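Only a single protein chain was left out; the remaining protein chains are all shown in position.
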C-alpha cells in the first residue's frame, strides 16, 4: 500500500533546506553533487522518504516532490522567493478544482504549474506567451509536474485580445498588465477576479488606473514579505537576510458597468 | 449561460474593500447597514456583479463569494488577516485535489474551509476539535461555503492520537502542536508534510524540537507579512497601519527514521 | 547631589508605555487622568523616578523627560511613530554638537527639537515655516524642551531661497522638497548632506530627480519600520499591530559640479 519510487519518477533529493535537487530516477544514471554522487538505480522500488548515502557518505533523503518543489524548480534564479506570491495569487484569484483560468505570460511555467495543479481535474488553464523561446521550457516543466493535460499554451500576444469567455480568473505576470485590463473584463464571468503581479510601482499604478476605468471594484494592491526564523534553543532569532521585494499583487473584481 | 443569483444563494454585498457583507438571499428579507437597507428579493435572477442601491442611495455590488470571502467571514475578529497565512499553509502543505488531510483544531472552520475547497472533489479533510462549542459554528460556515461534504469533524483530542493513516498532510492551528508531532509521524505517508501555525515563539521552539526528534527533515519556520499599498496618482504610498504579526508557520517533511 | 524635581519643571508622568503625560509641575495644580488625579505640588523636591499614587490609588512614576519624550509629545496624533525616523535623519545628516543646520518646515517643532538638542551648545538650527499658525506651537514646544536658544524660526518660504551659507546639513520634511534642492546646493558646505522625509513615492521620485540634476551624489532612499515585541515568558511574540509607513527618507551628499 505504501507508495514506492518507480523508474522515471522525479524525486527531490534533499541535503539541506537550501540544497535540494529535482531528479528523474533513471536506472543506469548517477547524480553528481558537491557532496559525491548517488546511484539513482538504487532508489527504484524504495519507499519515498528513504535516506540514501552518496559516494562520499553524505546523507540525502529521497522525497516525493510537492507542488511547491515543482514551482520552485521551474523558476529562474532571479525569482527565488516566488512561491509565497503564487500562494497569495491563487488564494486571492478564488480559483480551485474546476476553475477556468487565463494566464499571461507563461514564462518558464512556474505560476502555470500552480494554477493547473489547483484547477484539476475538471478545470483548465489557458496561458499566453509571446516569447516563443519560453514555450519548450514551460512544456517540460508542466510535464514534469504532471499538470500538462490541464494547460493550453498559446503563443499569442494577450494585449491583442483574449480568446476565452466566461473565465473564472485572469492572472497576469507580465510587463504591461494595464494593456490587458479591458480584454480581461470581456473574458471574465461577472463578479470574477483579475490578479496582476508586477515588480515596479509604475506598472502597478497604470494597472490600477486601468481597472478603475474598466468596471472593476474592490481594487487592492499589497505586497507579501516572508521572513525565515532560526529556531535553536538559546539562539532563536530571525534569519539575517531576506528578500525585500519580489512584486506588488493587484487584485480586483469585475462588476457590471454602470 | 450567464450565472444568475438564485434564492438562498449567498452573495457578498460590497460597499468598499473594508465594508463587505456575506448575506443569504431570502426573498422577503431586508439587509440593514449603516448606509441604509437593501431588499434582498430584488437580487433574485439578477447577474452576479450587479450594482444595487440601498434605501439611502448608497451603491453596493452583489458579488459571488470566493473562497477568500468564506474564509474571511468565518473568522473571529481577532484573526482578521489570516487569509495570507492560509494561502501559505495550503501551498507549503502540498495538498490539492484528491489529498487526504488531517487538521486540528477546527475552531470556526476558517482553515478547514480552505483545505476542503482545495482537496475536492476526491479528497477529504479530517478535522479534530476538542471544544464542542465550536463545532456548530464550524458546520454552519462549512455548509455556507459548500464544502461540508468534503469534511469530517471529529470532537476528539488530537493530542491523544490520530485515527487516520497514510494522509498527505497534517495541519495544525492549536495551542500545543508539539504534543501532536509523534502522532502526525504515524499518520503521514512517507515523505509527506507537517505544517503548524503558532502565534508565539515559545510554541514554535517546542514544535521544532519535537520535529527534530521524530524523524522529520527540511524543518523550516517563517512568518508572512502583507502590507497594503495606497495607489493614487500623486499620492502613492504604503498604507499607514498593518498587522505586524499573526503567527509563525513551521513546516517539515516526514522521512524514514534511521 | 541627586537631581530633584523643581517647581515649573516638566515631568513625564508614566502609567504604562502607552499612557504617559508631559506635565508642568505647578504647586497648586492637580493633574487629572482617567485613573484619578495627582497633586503636582507633592512632587516638588522629590527625586526623579519617584512613584506617586493618584487619588484613586493608581501608581504613576514621575520621570525626567528625555529628548524622545519631547519629540513624541510635540507631534500631532497622525505622526505617532516619528521618533524612529528622526533618529535616522539625525544620524544620516551627520550633524552633532556644533553643526549648523537648515530645516523646513518647522511644523509643531518635533524634528526641530531633535536637531537643536544634538547641535547644542555651539551649533544652531535655522528652521523655515511658511504657515504662520504653527510658529507659536513650535516655540512653545522648543521652550518646553529647553532648546529654544539654539533655534531661529523663520516665517519664510524656503522654496524661494535659503538665507544661510556654509551649513552642515539641509533637512526637509515638507510637501515639495524638490523645489528646495537647488537652494540646498547653494547653502551647503561642499560634501555636506541633504536629507528629505516624504510620505509618498511621488514626492520621493521628484526629489531624487532634482538631486541627480543638481550635483549631488550618494543618493539613497530607504524606509524604516519598527516592530514592537511582547516579551513574556511562554508568550513571546511580535506585537499585533504596527505602523506600516510613515515616510521615505532620501539622503544625498553635495559634490562639486562637473
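Quick notes on this structure:
First chain written, first letter: the chains are A, B and C, and each begins at residue 1.
As a convention for this text, a contact is a pair of C-beta atoms (placed from the backbone, for glycine too) under 8 Å apart; a residue touches a chain by one contact, two chains touch by 3 or more.
Keep in mind the model is a prediction, meaning the values are calculated, not measured.
In the whole complex the chain that is left out makes contact with A, C.
Annotation: of C:143, C:176 or C:191, C:191 touches the absent chain (contact as defined above).
Considering the full assembly, A:236 is the residue among A:146, A:182 or A:236 that touches the omitted chain.
Hidden from this view is one chain, which touches subunit A at 199-202, 223, 227-228, 233-245.
Where subunit C meets the missing chain, the touching residues are 1-3, 14, 17, 20, 47-51, 61-64, 66-68, 83-84, 86-88, 90-92, 94, 96-98, 114, 117-118, 120-122, 166, 189-193, 201, 204-205, 208-209, 217-229, 231, 233, 236, 248, 250, 253-256, 258.
Keep this in mind: only the chains that are shown with their structure count from here on.
Judged by the touch criterion defined above, the protein chains link up one after another in an open path, with no loop closing it. Subunit A and subunit C have CA centres that are 46 Å apart.
In subunit B, the positions touching at least two other chains are 201, 223, 227-228, 233, 236.
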